[in-house]
Each structure stands twice: as C-alpha cells, then as structure tokens.
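What follows is a single structure, written as structure tokens, with notes after it.
Left out: one protein chain. Kept in place: all the others.
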Amino acid sequence: MPSELRMIPLLPLLSAAYLILFGRRHSRESVHRIACLAVGAAFLVSADVFFFWFPILYQSNGLTDLVGTWLASGDLQVDLALRMDALSGLMCLMVTFVGTLIHIYSTGYLAHEQDYARFFAYLNLFCGAMLLLVLGDSLPVMFVGWEGVGLCSYLLIGFWYGEAANASAGKKAFITNRVGDLGFLIGMFLLFRAVGTLDIPVLVDTARAGSPSLTAALWWGQPVAFWAALFLFMGAVGKSAQIPLYVWLPDAMAGPTPVSALIHAATMVTAGVYMVARLGALYLLAPVALAIVAGVGALTALFAAVIALGQNDFKKVLAYSTISQLGFMFVGVGTGNFAGGIFHLFTHAFFKAGLFLCAGSVMHAMAGSGDITRMGGLAQKLPFTTWVFRVCWLAICGVPIFSGFFSKDAIVAGAFATEVFGPRLHWVGPTLGAGLLVAALGTAFYMSRLYCLVFTGECRADLDTRAHLHESPFAMVGPLLVLGLGALLAGVMGLPPALSRSHGDLIGRWLATALGRQPEVSRALQWRVMATSALIALAGIGLAWRFFGGGVREPARRFTAAWPHFTAAVRGKFFIDEIYDWLVVRPLRGLSRVFFLVVDRILIDKLLVGGWTVLVDTAGRLLRLVQVGDVQRYLAIFAIGLAALVYVMARPVAPSEVKVRIEGRSATVDLTEGKAAVDKLEYGFDFDGDGREDRVGAAANANWLYPRPGHYQLRIRIKDPRWNTSRTIARTIDIP
Amino acid sequence: MTIAAAQIVALSPLLMITGVGCLALLLDTMAKGRAPALWLAQLGCVAALLAVANQWMGSGSSQPIWSGMLIVDRMALFLDGVLIIAALATLLVAAPFMREHEFEHGEHYALVLFATAGGMTVVHATHLLSLLIGIETMSLAAYLLVASWRRQPAGAEGALKYLLLGAFAAGFLVYGTALVYGTTGGEMSYAGIAARAARAADNPLFIMGAYFLLTGMLFKIAAVPFHMWAPDAYEGAPTPVTGLMASGIKVAAVGGLVRLLGSAFANPGLALGHAGWVRVLGGIAFATMTWGNLAALRQENVKRMLAYSSIAHAGYLMIGLVALGQKVDGAQPALLVYLAAYAATTLGVFTVVAWVGRRDDERLLIRDWAGMARTRPAVALAMTVLLLSLAGVPPTGGFFGKFYVFRAAMQSPDLAWLVVAAVLNSLVSVYYYLRIVVAMYFRDPVRPWQPFPSVGMAIVLFVTVVVVLALGVVPRPVVELAAGGLVTHW
Partner (left out) sequence: MPTYAYILVSLALFFVGAAGVLLRRNVLIVLMSVEMQLAAGTLALLSFSRALGDQKGHVFAFFVMALAAAEAAVGLAIVVSVFRTRRTASLDEVNGLKG
C-alpha cells in the first residue's frame, strides 16, 4: 500500500511548522516559495496516487496508509490511518488544487502585508488539517482535522487583529463551531457504544448490512442510527454554516479575501457535506434524519438567498450565497443523492473560489472597499477579472453549459425522484425540489444584481479611487483564469445521462462503490428539470437586468410624477416597473430586511447565541457574589452542603414505579418493583384520604376494599425508622 | 508488624522523598545560600523517579506493605511518577520565582517534598490511618507553602482560609474514621471495611461516617460545595505553589478517592443511603464543573480564573470517579490518563503565569497579557497550546483525557446526561480560555514586557508543552502505562 499517502497532509503541516518557527528569518520570496511548493507538492502527490491507483480507487474501498496505532485502550483501538478512496481522492485533488491556486493568489494579494510568514504558515496549516479531515480513516482522525480547520479559520479570520471586530468575529466563529463539535463528539460516542469501533469503513459496512446494533431503538423510539446521524449533523451544521448556526460565516468575511475563498467557500465549510456523504450509509438507515438534513438544507438555501438580495457589501453577498449553496448541497446528500451533493460541492469550489478571488481583485483595485453601491463600470478597467466573474456568475446562476447548471440540476432532479424517505414521507422530496427552484431564482437574481452593480454602467466611486483603478498583478489573475476555466468546464464530470448516454454522470458512476446506490432519475424528469431551471436562471438574470442593468435604473415613479397620465394611459411599460417595484422588489427587500433584522440579528444573534451568553454570564456574576471573602461564610456553605448531603441520603427515595390494580371495589397497591435497594423501611397506606393509615408495616404492598364507588385520595408514606425520615406520595383512585 | 527489607525497597520512592526533604531542611540550616538545598531536593526527585521506574520494571503484582497500611501497585507507582514530576517542576519554577521576588527560603524546597511525600502516602494508603497521615502531611506543608511569601498579605490570608477550612475538613475526616471504625466492629483497613460494610450499612452512624470521610476527601479536590477555599488560596499563594496545588495535590486526592471508592466502598450492593452514593457523586460532579466554569467567566485575574478552571476540572474528574463506582471497565485507566494530562497542562500554565510577572509587577490581570505574542511568540504559543489542552481541544492531552473519561462514562446509560453536561461545560470554558489567547494575540501591548531569564522555567515549559502535545498525538504509551502495562511500543 502506498505510504506516500501520509505525505499529502504532512507536507503542508511540516511547511507550516517550519514557517511558524523560522519564517521571520526568511525573505518574502522564500516564504511564499516554501508555502506554495508544499501545497503544490501535496497536489502532485495526490494526483500521482490518484491516477496511478485509479482502478483500485474505483473498484474497491480504496487504499489505506497505516501510520501506526494511535491509541488503544481496552476495547477501543484507533489507528492513525489515512484512506484514499473514490470520494476522498476526489476531495483531496480539489483541496490541494484550489489550495495551490489560492496560495499563489495570496502572494499577490498580500504583497504589502507585514506578517507575511504567519499568514502563509496558517494557510499551510489549514491545508494540512483539511487533508487530514478528508483522508482520515476513522472518526477521531477526522475530528482532529475538523478541529484543526476550525482553529485555522479562527486564526485567519482574526488575522488583521488590529480591528476589534475581526478578533470578535474570529471568536464568534470558533465558539459557534464548538457548539456543532459538541454534537459531533456525542454522535461519535453513540456510534462507538453501538458498534464498538470508530473506523469509517467498518461503520459504513455495519450500516449497509443494516446491523441491529444500529437499528435498535434508543430514545423516543428512534434508532441509534437516527440519533448518531442527528448529532453528527449538528457538527455539520456548525461547520457548514446552516440554520441556525450559520451566523458566523458572514462575520468571517472580516478575514483576508483569499481566506474567504479557500476556507469559507471552497473547502472547510463543505466539510459537513463531505462528512454526511462519507457516512451516507448510516444516514440511509434513518430516513427521518435524512429528511432533517435535507429540510435544513432547503430552508437555508432559500433563506440565505433572500437575505443576499438586500446586501450591499461584495463579500457579504458572496457569504450569504455560499450559505445558500451549501444548503443546496445538503439537500443533495439529504435526499440520498450523495454524488449530486458532492458534484455541486465540486463545481461550487471552482466558481465560488473564482467569485471570491474576483471580489479580492476588485477590492484590491478599489483600495479595499467592498461597497457595491460605490462601484460600477469596472468591466473596462478590469478586463480579466470581469471575464472570469462573468463565467463564474453564469455558472452559479445555472445557465446551461456552465458547470453550476449541471450540478444544481443533479440535486433538484434527485430531490424530485428520491425514494429514500419511504412512503410516509414521500412528499418531502418534491417539496424540497420546488423550494430549491425558488432559491435558484433568487440566486440568479442577486448574483446578476451584483454583476450589474459592479461591472456595468457608470463608475460611482470617488475620483481618487477611480484614478487608481487597475487590473491586478499576474499572480492574482493567473489563478483567476484557471478557476474560471474550471467553473466553465467542471460540469463535464456530471452531464445528465439524458444528454450523453456514454459520458453521462461520470461522477456518479465514479463514486458508486464509495457511496452506494443513488436515486434513479428518469430521462423525462431530467429534461423537465433542465428546461425549468434554464428558464428560471434566464428569468432571474432578465429580471435583475431590468432593475439594475447599467446601475440602479431611474426609478419609475419619477416618470410617473412628471407625466402621470401619459405614463398611466399610454406607456404601460413604466406601470409594469411600478408593479414590479411594489409586487416584487419592495416585498422582497422588505422580507429580506425582516429576515436579516428579525431572524438573523435578533432571533439568532441575540437570543440563540446571545441569550445563552447573557444567561451564562449572569450566572457567572451571581456565583462571584457567593465568594464574599469571609471564611466563615465558606465554612457555613461547607457545613450546609454536608448536611444537605446527609439529608438526601437519609430520606427515602420515591419508588420508580407504583402499581395500582383495581378489581371491582378492591384496590391493590404494589411498590415492590420500583422500591429502593434499602431494606427495613415501613410503609403506611392511607387509601381513603382520611388521614388515618389503613395499612402499616414492612410490606411494600397492600390492598383495600372500598365501601362505595367514588374518587379517592391515596397516600403512601415511606418511612425509614433508623433516621426517622419519611416521604409521602399521593395518587388518586377512581372506583367505578 | 515486621519490617522486611523487601518492603523498604518497594516503598523506596516514598522514603527517598521524605528523607531528602528532612535532609534538605538540615542542609539549609548548615550550608551557605539556598542552592545546596535546592540541588539536593532536585537530585532527590530524580533519584525517586528512578526508584519508581525500578519498581515498575521489577514486579507487576501489587504488594501490601506493613500489614496492609500501604500498598505498592501499578496505579500507585503511576501516580507517584506524576507527583514526583510535579514536585520537580515546582522546584525548578519556584527557585527563579522566589529569587526574582526576593523571598527565597530553603524550607520552601523541603516543604514541597513533604507535600509530595504526603500525596504519595495518600495514593498508597489502604488504611484510614495512613490516609489521615498522608492527607495531613500534604495539607500542613501546603498551608505553609501558601503563606511562604511573607511580604504578600494575600498569601497569609489565603493560607488562613485554607487552614481553617482544611482543619474543619480534617475534623470530619477524623470523626468519620471514628464512626466507620465503631460501626464496622473495629475495621480501619479498606479491605476490612469492604468486608463488613454490607452489614454495617444499616447503621445510620456508618453512613454518616462514610460521608464524613468522603467530604474530607472531596474538600481536597475542591468539589462543590467544599470548594470555597480554592479561589482564595490559589490567588494568595505564590504562583509555583498554586501550580503544585492544582496539579500534585489534586492528583493525590483523586488517587486517594479512587482507592477509597474503588475498594472500601466498592461493594455493589452498598448504596450508602437512599439515593446511593453514585447518584449523589454524579450530582456533585455536575455542580462542581458548572460552578467552576460559570464563575471563571467573569474573572479578571488569571490565577483566580485558573483556580475556578481547576474546580471545573475536579468536576470532570468526578465523572470518572462516578463511572468507577458504576463498575465501568476502563474507568480507572481513563482517570489516570486524565490526571497525567491535566497535571502536565496545569504545571505548564502556572509556569507561564509565574514567568510573566516581574518584581513588584506581578501581571496577574488578563489585560496585562496584551500583545505577549509580539514580544515573546514562543511563550505565547506554548500558553495557547496549554490553554487549548485545558479546554479540551484536540490534538492535546487535555482532549484525550476528557475523551477517555467521557467514553468510559458513556458506557453506563445512567451517566449519559453527565457527559452531555460536561461537554456543554467545556464549551463554556472555551470562552474564558480564549480570553487569554485573544489578549495575547489580538491586543496591542500596554506596557513593555520582558520575562526574567530562567533556564528552569524554560525547561518546564518546553517539557510540559511537548508532553501535552505528545499525549494528544501519540497517547498510546501513557494509556498503556495507565492500564498498568509496560510500554511495548516505541
């Protein structure tokens, strides 16, 4: 087995360690040479392994590189092992490829940065951790990578720590992610308890076999698989910024733009999708969990798309767009269409990284400002950037031929056709599909709005900025062009079979061994979805052009004010603009504002995230008040605590089960089964609620014949004669 | 009672530490300067470590010593190792610290060794008498160590509070012993108590006695509500002493509890009262970690924050004790791994705290740490790793300690809630640990800062960081040691 597998994460990690320790001693050139070479070499190694072992990756469950036994205690043995199979191989290539491009881009983008070595060290560290996450053969190894990427994200968001907002954005990201990690850990423990191992292939095999250890009911009648899947998904929700834990991602845009492209668009945030796909077999055992995954995904896709409509910061629009696209991917994996989700992950990596790098290039030209209301007409000044942006924009909108079109369709068609939810939840799939189509319309609209406001029309920037507009250096433009090419062509991997019988759905067939069966989509449905989504994409673009083509168009109401009758009677065209404005734009803008303000800022920021903080914080303050400094107060708390302890132990506990059997007018009460382990108790039964105990003694059961039917109070007193303590339980009895 | 040579050898680590402590005290009065006593103490620690290793290699079986007063087994030797290393680290850090702050006493070194000897007695004890002797030797030395910085009023105050509460707890320990002794019909050894406990459990005085004993021990690990001394004593003590209290003394007390709960009260039918001691201990564990974490949130003083953090860690440790009570397989090794990781992390953290302060400028507030990453990146990085370990973020020893303990507890269905609460708690804890990281990395320095040069501190810091990372990346050797085996790999 190829031991060069370990080189893939190791190369960037070593480079990171070296740069952290000795980076300051090197010139800028050698720093970025080391960093880029490390990631580039990792890409070459992964490509080498990938293509050399191509058939094996495809047919079996891949190659393992066993580095050693990592930990072994009792029945737990975790190997430090890396595995490259069809899925992780693909991810590995993508991460190293995009990573290399973004490293190169950063050499241009951060050319004026002071802390050059630190930045590249973190970036390398991130790549290493991400590769560990992707290649890890067991959940603990994956978790180390999972935490590692979170840490790097935190470090890089706060990279420009001069501004307080950046540091706090980093902290927000870290803490929000920890909420998700809590779920990941619990899911891991549950799986270990049920299956006894944390090796991913073994877990997947166990799940595929439908082992009773996973299908046994755990809590509330749901199987172990459901709970484990749900808790693991909680981790995915944090890492992949889904409702309700998405709040950190928009703030994370405070970091340098290459970081946003690499970590917060192309790789790290997709880790949740990857994890769900990886453990797909487990999710297939729990249709309800799948429905939750897909439901959360669809809701996020819609919701973030609506919020993106009203954002005026370049990177914020892209951030919400990322959240929305991640939602698409979760619908993909949540409908059992794992290959579809991964396909979209892939194309998204290209076009979203491209979009972010374009944003960086634009902001570079605009002296760091990302306010799109101050841009416009940049197409002439930044020709390369504009062309790449156009390609990526058409890709994300889902215009035919471009990659996003095919991957989005794969998800939507899969949602309509899926059967994983079973007969009781069969309506879920089509509902989600329809929801995604609406989200796609929103996507096309806000992305086109972004394009129009930034690149078309007159430049609205001040003269000073306008004078300095320039295309970025080659180090930045080069990677852009490559990504643009990817955004254009990556769709080839997943052409719908309806288009090309022989070369259709390459990615689905490639991943078939690794991911298992996929939903069958009929050719008719493929054609219908393609047609609908192409129409939707064009409609969205057209609508946006109407409003924003060449800058914000002269509001129609000024025309109506000047020539009201003329407009109203003769030129219905402006009327339509008005109607558009009232029926579509304003409600959407309003809704977008409401969502943003009420849900995002108040409900989630203040209550969900902030509410807990306030609660915890208040508790912290109160506890500090207890610590008054007076030693005798401490002694008193000591004594009271001990007294309470002894009291708790001395008082009989309530029996866990009180059996009452009624036969005619006779009632039998039995505490034997639920009584505590302690013997020598006395039981007093007062059957008719008159305050007199009708049966007293050591027996934990008694019966009583009621003289007449009615409603009675039953009181049972359990007494421990040694301590002279007792506890009373009450029940009501109805004698018919 | 016969004292055989073999028993002396088996107990040699403990005897060496005690003897060297006495010698250091003598040497300090006779020799010039403080250096001879320090060197003697350090050499004694190294020699005792070698003796521990020798015992470990020598025999695998456990060996009762002095008619069952003490026992030498793998767990005790493991904890001996941890305690001696903690003592050595404390010596290495305390010497430059005291020189910098100008209060160097030779007795200080002897007292560190006495406290360690007491702690070792506790983890070896299988008899209430040896337990009492161990606990009190450890505590009396600790009171004096807390008070040793005479110019500092806070030191004397912290020591007074520690002493009064400690003496109060000792009263309960003694009275509990008397009650257990009387109600079991004259038993004081753990084995004897275990044999008679089932019959004695009907007697309320026995149950009261058992809880008095447990309270005396829980006081030492600073479990709520017996924890009130900890923040004040930790803050008042000279920083290296705080490190020793948070690592060595806590390790010893947990070791003593493992023995007490694992043998004297281990009878499965022994509920010790109506609710059962397992459930009550679970409740205390929950209260301890929650209280510790919440109270740490608003602290401005680093030492005080770490004191509350150490209370929270006592809560996590108690989850392991509860799992032990539930007869979960692997609970004991899990606890030992946790203790080792926690001790290493704590020692490292307090080394940094000790190093940050200069004469008349102790720099104990979080805001004093601003911008440390710029002037001393290596120290800041080390501190970050250690804090992440305290928070339980992989790949650090702190993560694996928690991982093992929680995993053990998860095997008992009754404890799942406790694990969930603990994970939530460690989530809260991230917040206050990050405050220090944020100050170090994301704030501009307020005042220029240069730590005093010290090889000892650098060594301790380096070693603890390496150990913490190694425990996170390759925990296997320590896991094997904790499980009582010889290390077979690497």
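Lettered A and B in written order, each chain numbered from 1.
Assume contacts are C-beta pairs under 8 Å (C-beta built on N, C-alpha and C of every residue); 3 or more make two chains touch, one makes a residue touch a chain.
As the structure is a computational prediction, the values presented were derived from the model and not from experiment.
Residue B:170 is the one among B:47, B:170, B:266 or B:365 that touches the chain missing from this view.
Of the listed residues A:367, A:636, A:698 or A:730, the one in contact with the hidden chain in the full complex is A:636. Which of B:44, B:81, B:119 or B:236 touches the hidden chain is settled by the complete complex: it is B:236. On the side of subunit A, touch with the chain left out of the figure occurs at residues 624, 627-632, 635-636, 639. Within the complete assembly, residues 128-129, 132-133, 136, 140, 143-144, 147, 150, 153-154, 156-161, 163-164, 167-168, 170-172, 174-175, 177-179, 181-182, 185-186, 188, 205, 231-232, 235-236, 299, 304 of subunit B touch the chain that is not shown.
Heads up, the rule we're going with is that only the chains that are shown with their structure count from here on.
Taking the mean of the C-alpha atoms as each chain's centre, subunit A and subunit B sit 40 Å apart.
Subunit B makes touch with subunit A in their complex at residues 160-161, 164-165, 168-169, 172, 202-204, 207-208, 211-212, 215, 219, 224-226, 228-229, 231-232, 269, 271-277, 280, 291, 294-299, 329-330, 333-334, 337, 381, 388, 393-395, 400, 403-404, 406-407, 410-411, 419-420, 423-424, 427-428, 430-431, 434, 438, 441-443, 474-476, 479-480, 483, 489.
Remark: subunit A residues 20, 68-76, 140, 143-144, 147-148, 151, 158, 161, 166-167, 170-171, 174-175, 178-179, 182, 185-186, 189, 192-193, 616-617, 619-621, 623-624, 627, 629, 631, 633-635, 637-638, 640-642, 645-646, 648-653, 676-680, 720, 722-723 touch subunit B in the complex.
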